[in-house]
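Every protein chain except one is present and positioned as in the full complex.
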Amino acid sequence: MGKIEELQVINGEGYQLSKLEKVLGVARSKSVWPLPFATSCCGIEYMATVGSNYDLSRFGMEIMSFTPRNADLLIVAGTISKKLGPVLKQVYEQMSEPKWVLAVGACACSGGIFDTYSVLQGIDKIIPVDVYVPGCPPRPEQIIDGVMKIHELVKNEPLRRRYSDEYKHLLKTYNIDVNE
Amino acid sequence: MQSLSNRSKVVSNKPMTFLERMYLPVIFGGMWITFKHLFKKNVTLQYPEEQKVFAPVYRGQHVLKRDEQGRENCTACGLCAVACPAEAITMIAGERKKGDEDKYREEKYAEVYEINMLRCIFCGLCEEACPKEAIFLTDRIVPSQYEREDFIMGKDTLVEDMNNRIDISLRQMTGKRGEK
Amino acid sequence: MSDLNKNKINTPNLTSLSKETIDGDIATLNFGPTHPATHGIFQNIMKVDGDKILSSEQTVGYIHRAFEKLAERRPYNQITPITDRLNYCSSPINNMGWEMTVEKLIGAEIPKRVDYMRVIIMELSRIADHLVCNSVIGVDTGALSGFMYVFQEREKIYDIFEEVCGARLTTNIGRIGGFERDFSKGFHDKLKAFLANFPKAFEEFDSLLSRNRIFIDRTRDAGPIGAKRALEYGFTGPNLRAAGVDYDVRAMNPYSSYQDFDFIIPVGVKGDTYDRFMVRQEEIRQSLRIINQAYKNLPEGSYFAQNIPEFYLPPKEDVYNKMESLIYHFKIVMGEIPVPVGEVYHSVEGGNGELGFHLVSDGGRTPYRLQFRRPCFIYYQGYPEMITGQTISEAVLTLSSLNVIAGELDA
Amino acid sequence: MIIEKLILVIVIFAVSILAALYSTLLERKAAAWFQDRIGPNRTGFFSLLQPLADGVKMFIKEDGIPLNTDKWLFIIGPGIAMFTSLITSTVIPWGPDLEIFGSKVALQIAEFDMGILFIMGVLSISVYGIMIGAWASNNKYSLYGAIRASSQMISYELAMGLIAITIIMMTGSLSLRAIVESQHGMNWNIFYQPIGFVVFFICALAETNRAPFDLAECESELIGGYHTEYGSMKLGFYLFAEYVNMFISAAIISILFLGGYNFPGMDSFSGNILAIMCLGAFFTKIVLIIFIFMWIRWTIPRFRYDQLMHLGWKKLIPIALINLMITGIIIAFTKGWFN
Partner (left out) sequence: MSDFIFSHETVLERISNKFEGLIISSDISYNILTIEVKTSMTYELIKWLKDDSVLNLSFLTLIGGIHYPENKGKELGITYHVHGLESNYRLRIRTFVPIENPIVDSIVDIYVGANWLERETFDFFGIEFKGHPNLCRILNEDDMDYFPMRKEYHLEDATREDKDDRYFGR
């Protein structure tokens, strides 16, 4: 939770989220549409998460938007190689604010066992990641766990966070243009 | 081409019957199937509220075991680190000092023992490699986190708490010969 | 070296879509890398005239993970987890293929029980693999419920795997010389329940699609390939069998006691999507038959090979008590066991076809060279030929029915 | 009088929007039930706030317009889609007249003699929303979706129109209310025109871009189809328009074939009670039809584009024509025109 609190302090809004903001945050968190960027093994486990046994739709997340334009959450599941890195970055840039990133699995988080010349050692080298889910591949339970952490973030996020200097600075470190 | 195995059977050349040509009978048949599912009990496991019992041999978060007297089993031989395909284990060995006999079982112990949970692929090779029955994977899942640093688990999280011991006897017993 | 490839390499044309506008009749369609139909990451740049595909050009390697190089740096027992990630829909087959390769190299004699246990696990994972593929064909035609029904069954298979090895998908199941543990009670219960319930659920899925005229019309003549052409491309597995060639490694070079089992090899006629779908459906039934046979006749005995103490880890009690076991334990983990020098090719019938392991050993700690014959990689090159002249919808179906697994494709 | 109408307009628009909102929830729940799942269950009781949450999220999401798009058309597209789908609800007779404070209130915003023609006309405009938006977004997948959608609409409108003509012939009036009135009690057209009903139902599926005719947005091929480039509330309008369309289509199907607000045994009631019960019957029918729409969607695979055209032109239109001719002949005989 460290991240959120820090941001709020920086914004000067303190802990006083206005009531409206709170309601909007809750509403947002109930309707997080994911964009599954599933490349390999973790993608199969993501499918299992969507499947009947775990049913991600309980969180209102079964509407998968395969186009980045209307997605709220980028779920990166699987190995991202250096060749794929620019593609991932482009997808991230195409998403409209507010957007969150969930890195699922060891490969996406850190490269996992693939400490090799062709694999990106964690997607946080190219895009900012909000929640990491460990495991290779993570169980559906773990993915749901990560998703719920995202919900927690969404719920508590001030509406203006995306315009804060902090956030702009964060994107700048990743060389991502901030569109006003 | 002639048959290579003499036990092949063509499975896909059944022509459509008249009823199948009419679209609707088979469609109604399919709709009947889905309709039956309407009244089937759902199979969903509502994860955060309901938790599944994993198999006793499930490979989840690691634990560093202590023995009956509460001494750490690990002797810092480094086999687990060598056996790790992801190179996720880091340890620094230390000599046991006088007076520490009730803390560490062997003369050597691990001063630092860190597992990078983001790298770990939960393959279980460390557990197999350990000659001292010190490290075990357990049926707990590793939670997701907001920050990368939170995943480097040191001895404070890995070593079991004597007041809250983690039972792995089922895991050791499962699959032993004689059980049917 | 660097100037050698400079003139040959054309730059990646990821951005070709935005530059080229629709001009005349022919448009360029960028199909992938993140297109939902690719189920993994690869790219097809298609030239299309309306809905008709004139030509297509593939780019692969988006999740190239350097398996072969990695395998050269890892001791033999650490390669099993790597093979998991080749065809992740049927990891146990890869694991066991690799273990059998090493066993062939060291000349281990494997007990019959291990063979039968392996057959059960491998056929279960073949079912899981084919279920994913066929249900995804269903999804791509728009019938989503079948996918959901089938995934419930697949979840049960994963539960069974979990009882054996402790993981669901990337199993790291089995060890060189056998299994890490015997089948547990939980396994027996779950397998029995699965064998009893699966056929009904499966036939239900089958009746949702296989005789539905919309589905038949969609898949018939979608992405056909003839037997001769398929062989030239090096197709194996269900995709070759759909073209009418009954080549199956399990029958041709029986490994792991496959000669003991009675099963038929389903073949198709034209090698189109419907054939591939039906061949896989029938293979699931045959796999079930094999599992039933193997489980009924599961021999008593040891779950690991007794005659290779230098490769199979000794039990933990022995490590404490016996010097010899302790030495073996350390040597195995450190990877200091000398292996024979030689060259082995071993192949198993993976979920997608002949999964081969070409292992060159120089006696060292790690393989000198390990090459995987990855069926996906080889047959995916036939894809442009199969879809030329077809529509985009058919291209999507062809792709999903080929069951191209990105992990296996890119290595 | 004007105020009365205005209230009615607002009520009916609100009802259509609400119905569309909750059909999204119903769709998600129905999908879950068909697939042994639970579906959304974390947003209020029975997840009843789920559509609102979606709406709120869409409203406050950043509203980007991609580069290289035609900005104005990009904005107009979803607007047209929304407008056309809502405006069809004006001619639908929701029930018999209510009596409020002594004055009669017709449960229909605009009663004119050519209601069915109006609906057909508006329906054919509605594809412009898709066309314009997709064209403006400068994306090939969108364009494919739009082309598919428009040709599909044109093709299936023919068969739909032919069936509608059959009904008109039977009733002898173009007014929707007259059509409904003619099916008093249990005297529904479906019993006279079962083939017509099936054809009309299929066409309605195609007109609303529902599976198995959802080629305009089949995500396995065209990612999002015509709304690939849309985000935030503009996307919301498109998705919403689809559900409003579905609602209206269900209403029209029930008017033409299932007797609209008629229900068996309605003669034993009268006055406002009758009106309210009629309203209830009408909505029950609509919900049932919407549910069948969803049931179909989650069961059967979709057609390929050319097969869809074949089905439309080579099968449904001939069937509709034959149906029309036979109906015509029968009407001629029964009315005694040959004698």
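Order of writing sets the labels: A, B, C and D. Residues in every chain begin at 1.
Here is the rule we use: contacts are C-beta pairs under 8 Å (C-beta built on N, C-alpha and C of every residue); 3 or more make two chains touch, one makes a residue touch a chain.
Model, not experiment: these values are computed from the prediction.
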Displayed partners of the chain not shown (whole complex): A, B, C
Among C:31, C:187, C:205 or C:247, choose the residue that contacts the chain missing from this document, as touch is defined above. C:247
In the whole complex, not just what's shown, which of C:204, C:217 or C:410 touches the removed chain? C:410
Option from C:55, C:302, C:371 or C:388 whose C-beta touches the chain left out: C:371
Among C:223, C:271, C:314 or C:356, contact with the omitted chain is made only by C:356
To test your reading of the contact rule: which positions on subunit C touch the chain that is missing from view? 1-2, 4-5, 8-12, 60-61, 64, 66, 68-70, 72-73, 104-105, 229, 231-235, 245, 247, 252-253, 342-345, 347, 354, 356, 358, 360, 368-369, 371, 373, 377-382, 410-411
Can you list where subunit A touches the absent chain? 82-83, 110-111, 115-119, 121, 125
Kindly note down the residues of subunit B that lie in touch with the hidden chain. 2, 4, 78, 81-82, 87, 89-91, 116, 118-119, 152
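Note that only the chains that are shown with their structure count from here on.
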Subunit A and subunit C, separation of their C-alpha mean positions in angstrom: 30
Geometric centre distance via CA averages, subunit D-subunit C, whole Å: 46
Length of the line joining the C-alpha centres of subunit A and subunit D, rounded to whole Å: 37
Return the residues of subunit D touching two or more other chains; collapse runs of consecutive numbers into ranges. 31-32, 34-38, 219, 223, 298-300
Listed in rising order, subunit B residues that touch 2 or more other chains are 27, 30, 33-34, 37, 42-44, 46, 85, 121-122
Looking at which chains touch which, would you call it a line, ring, star, complete or other? complete
Subunit D partner, complex, touching residues on subunit A are 24, 26-28, 30-32, 52, 55, 57-60, 62-67, 69-70, 72, 94, 96-98, 159, 162, 179
Subunit A residues touching subunit C in their complex are 37-41, 43-45, 47-48, 51-53, 66, 78-81, 83-84, 86-87, 91, 113-114, 116-119, 136-137, 139
Touching residues on subunit C, where the partner in the complex is subunit D: 17-18, 22, 27, 29-30, 35-37, 51, 138-145, 148-149, 152, 208-209, 212, 214-215, 217-218, 391-394, 396
